[in-house]
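With one protein chain withheld, the remaining protein chains of the complex are depicted in position.
Chains: A, B and C, in written order; residue numbering restarts at 1 for each.
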Amino acid sequence: MDLYYTREDEEFRARVRAWLEANLPREKLETLEQQRAWHRAVYEAGFIGMGWPVEYGGRAARPMEQAIVGEEFARVNAPPTLNGLGIAIVGPTLIHHGTEAQKRRFLKPMLTADEIWCQLYSEPNAGSDLASLRTRAELVGDHFVINGQKVWTSGAHRADWGLMLARTDPDAPKHLGISCILVDMHAPGVEVRPLRQLSGSNEFSEVFFTDVRVPAEHLVGELNAGWQIAQTTLSYERGGNTLSRVSRQLALFHRLLQVASRLERDGRRAIDDPVVRQKLGQMYTEIEVLRYGSLRILSRLEKGIRPGPESSITKLYYSEMDKRHQELVLEILGPYGQLIEGAPSAYALQDGVAYGEPGSWAYGFAYSRAGTIYAGSSEIQKNILGERVLGLPKELRADRMQAHPATQAQAGGEGGA
Amino acid sequence: MDLYYTREDEEFRARVRAWLEANLPREKLETLEQQRAWHRAVYEAGFIGMGWPVEYGGRAARPMEQAIVGEEFARVNAPPTLNGLGIAIVGPTLIHHGTEAQKRRFLKPMLTADEIWCQLYSEPNAGSDLASLRTRAELVGDHFVINGQKVWTSGAHRADWGLMLARTDPDAPKHLGISCILVDMHAPGVEVRPLRQLSGSNEFSEVFFTDVRVPAEHLVGELNAGWQIAQTTLSYERGGNTLSRVSRQLALFHRLLQVASRLERDGRRAIDDPVVRQKLGQMYTEIEVLRYGSLRILSRLEKGIRPGPESSITKLYYSEMDKRHQELVLEILGPYGQLIEGAPSAYALQDGVAYGEPGSWAYGFAYSRAGTIYAGSSEIQKNILGERVLGLPKELRADRMQAHPATQAQAGGEGGA
Amino acid sequence: MDFEFSQDQMALRELARELLTERCTSAHVRAMMEDPAGYDPALYRQMGDMSLLGLAIPEQYGGSGLGMVEQAIVLEEMGRVAYPGPFVAGVVLAATGIQASGDEAAMARYLPCLATGELTMSFALLEDAIGWGPEVVAMRAVPAGDGFVLSGTKRFVPFGATADVILVVASTGDGPGDVSLFAVPRETPGLTVEPYGMFDLNAKTCALHFDAVRLPGDALIGDLNGGAAALDAVVQRGAVAACAEMLGCARKSLEMSVAYAKVRKQFGQPIGSFQAIKHKCAEMLEATENAHSATYYAAWALDAGAPDARLAVSVAKSFVNEAARKVCGEAIQVHGGIGFTWEYDLHLYFKRAKHLEPLWGDTAWHRERVLEEVLAGRVAGAAAGR
Partner (left out) sequence: MDFEFSQDQMALRELARELLTERCTSAHVRAMMEDPAGYDPALYRQMGDMSLLGLAIPEQYGGSGLGMVEQAIVLEEMGRVAYPGPFVAGVVLAATGIQASGDEAAMARYLPCLATGELTMSFALLEDAIGWGPEVVAMRAVPAGDGFVLSGTKRFVPFGATADVILVVASTGDGPGDVSLFAVPRETPGLTVEPYGMFDLNAKTCALHFDAVRLPGDALIGDLNGGAAALDAVVQRGAVAACAEMLGCARKSLEMSVAYAKVRKQFGQPIGSFQAIKHKCAEMLEATENAHSATYYAAWALDAGAPDARLAVSVAKSFVNEAARKVCGEAIQVHGGIGFTWEYDLHLYFKRAKHLEPLWGDTAWHRERVLEEVLAGRVAGAAAGR
């Protein structure tokens, strides 16, 4: 055990910090063009697609370097770069499963955000039970003809391309007969409708496909072998970079400390109230534990050990922790925590830097409710941990009983409600 | 709504208090004979079997009167009377399902505790899934011959009789083929072995039956119709008198307040520590809510509305609350809460009266862990609430799939783990 | 001992439910989010016509002379539909303040119009600091001629931007408890409104900036320096009103969750057949039923003047705060993605319950008060008589 960063890591961190100091935008990035310019600057500095192989435009960077970049960017509340899902999920999928032609065609513009990607997985009746998706892709000659509906598509309104799961053999049992296809979001028959969340904002969309024609060469991997590919991409989604989450939680926490030092409650400053102090101590404790766990995962990644289903622990812990912490924030701030307009600046959520998206305490609170639902709900994560990590027997399920025996193993951890 | 006790109730309460003041033993009841004498005194005062019909020795008392007796006896930490299970569960079962001969033979000595009863239900492989019990009762001529093993039998070592569930038709599906039989615990072939709990004490026993002969007239109800009878008795167990629980929790709480007023923690009295005060406030709050809920049930009982499956709310709430509160007690008292020998009297659990069983904080803590397991675990209670009260669909279960369709409905809320 | 509603009370519940089902639809609630006033005055007046506003106002002032239990019954129904409007601000907070002040002239002046709905009122306590006693009041009412001058800012005034008259708590003496109540018409010169946007977009609140606002002598309600007791009464009833509304939010969220869990299928079966969902719903039911007991016990205790009334109020608010948070939050989890959408109604109840959680004492505040009441021996008679 040695939990110090290496000298190399520290030097790299210093470089990232120096670059951020010199390059961080001082104004909010309003337009897509401004955002593209920021993205390109970050890319050219070598901080995007860092883990990709060099031959596809990546830097083959060590996991620790990637983590440090995530940590430092979150620390200063840097504006997000574009195409996060594309670079984190679609790119690696293509690198593993794509044809040489697909890689040459798609990877570079993905990295530079000249083409923006979305992920077309969930459907109204296929959420936790993703394998019951119904969107059809029928092979007609040298084209797929796609009909159906996707939902919870993040960033669909600005996406150029989408990575889709669609049913290509309706007669095969549920997990078979699914294929993975690259879809041009500008093709005729694609319609994107924004979906408004309870927070009032609309980060997600519904996408409707009506006789959308996609060339057959946009199939990824084998026909009807899409489910395995989806499992890989889901695990990209569940692995991921938790140090940047730690930084984000810490930024929130430190702002909360500032406000609690000013806000008076029951005749004293909130920060002097022992009950409030317990809550603050608990929050910091839980963030530190997330940090320790992240370092533990990173140190395994550095040794080339890829996280398996146990990475569900991080997703489960982080999302439930965030929900708990946002509740605590609102407990400490009382009605001030629920102001979305008109909040006195002494009590508002501001990250201390001018260039991030400040949002409000309430917005963070609202969003914490999504964290335990998307990218595999807490219930799904617990099924994965119970079945794949602890080896507990699968539950009896209606779809398993009717399904082909061969699909049972693949249904794996996707059980639950 | 009118939550005042009636004048009649208040007068009755005064009578109970006066009786207790005059009759409460001043010394610990060490021997069974002393306990029988106490039981008989309470019975003769009219406070035992109060709800039973007059023709069987009861008083046909109102539910509120029964509740007041429970409340007042618990309030002064009166020694328990004997035969609690018999009078609360076996007696009502016989009154509803027994033959006239059975009633005449068994009810009176049950009430006077001249004969003490136990309940022979659970088996090593039939806990939550009671219907999978295996103890056999084979009808041979005019006798049943019983072989098998029961477990978690409360008070078996001093019981004269037991109410048993046994399998009388091994070929019938699981919920059918079970009968309800009265068993003489002194009969040859009955062996009682005490079972020690994690608390170190042994309130429960295992009971082994080897070729035990029981006259056929000790069958209760129809042959193979025992499951329905068991369902009734289980609901007696789950209904019950919650006001006495409130009194017990309040007694514990008030002693905790006394100790917290003396115990110094981190440079001040525990009771002056705002964090401790939050815990105390929470505990009292939760006890009051139990009291309100109990009054609500009682007020329905007074109107003749028998509690249905929703009484699982009380069991679930009380047992989980007790577990939580015992944890809080130990948090507040630190190592003093874990002393079972040598505790300075200022910090020990003593109920302020000399005649109860004082026990220790740790004993109460240990026992709270059983509360969410016995008499239907919390998981079972949640199944009952989910399925029978809210009408949610039953889960898929292996035993349901193989079982005879007719048993499906009866399996009812006994699902879960 | 009777914990059930009377026939009259059940009829009242039915009346409120029918009115709100018809007039306070989800579409109406959503429309009111964008509306600067935030409520439908016609609906409010209709409540007056149906005697819903005057439930707890004495008969001699045009009300029904009933109490907190009846108000709670109506408020639970309002919680079920996330009703937006100045009901609590006026007929709970302001009316309680006026009644508790003992000022009969003020009662005669304000209560009858509150009962009909002709008049809307609000109650302004909070400034910068959070708290529910007179110690949070920094605003001074300085005597000037026959009247007073008020300067400063009141925050989180419910429906303060539209209320005709605002009952303001201001400091009038040197002791920390020396506060008085003032009835301030919103149109008074020097008083400006800064609307707030709250997480619950239907919970309209605002800051009121007082810039040397001059008030006549009869703006004083009750005795000079006698406002603390009235404030206390407002906090007690405000807390129980919040409980009742949160209870309605919880019950509606539970019902929607159970209904959804019965029909929504995943993995070939209704999600309600999975223990993860079934047990969640069972816990939601447990929390909701206990919240019911706590809310109505407290409401009854206030009406009856029971010795444990303050205790019961603090028990209820601290308990229902947590119960409603749990139930409304878990309802979203049971629903999954759809529960997180704007179009689905769940968030209306979730946000309303969250809005009410800190008001009139949050959980920690009331837990402390529970202990204070217990240590002072102000508990229910029989059960704790040792």
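As a working rule, contacts are C-beta pairs under 8 Å (C-beta built on N, C-alpha and C of every residue); 3 or more make two chains touch, one makes a residue touch a chain.
Just so we're clear, the structure is a prediction, and the values are computed from it rather than from any experiment.
Enquirer: Over the full complex, note down every shown chain the hidden chain is touching.
Expert: A, B, C
Enquirer: Looking at C:Met107, C:Ile130, C:Ala183 or C:Ala276, which residue reaches the missing chain?
Expert: Within the whole complex, the residue contacting the unshown chain is C:Ala276.
Enquirer: Touching the hidden chain in the full complex, which residues of subunit C are there? Just list them.
Expert: 274-276, 279
Enquirer: Provide the residue numbers of subunit A that touch the chain removed from this figure.
Expert: So the residues of subunit A touching the missing chain come out as 1-6, 9-10, 13, 64, 68, 71, 75-76, 243, 246-247, 250-251, 254, 257, 274, 277-278, 280-282, 284-286, 288-289, 291-293, 295-296, 298-300, 302-303, 310, 313, 316-317, 352, 379, 381-387, 389-396, 416-417.
Enquirer: State which residues belonging to subunit B touch the missing partner chain.
Expert: 122, 125, 127-129, 132, 151-152, 195-198, 200, 202, 263-267, 275, 323, 327, 330-331, 334-344, 362, 365-366, 369-370, 372-374, 377-379, 382, 395, 397-400, 402, 414-417
Simple rule for what comes next: only the chains that are shown with their structure count from here on.
Enquirer: Please work out the Cα centroid separation of subunit A and subunit B, and write it as a whole number of Å.
Expert: 51
Enquirer: Considering subunit A alone, which of its residues make contact with at least two other chains?
Expert: Residues 275, 395, 397-398.
Enquirer: Which subunit C residues touch at least two other chains?
Expert: 269, 274, 277, 364
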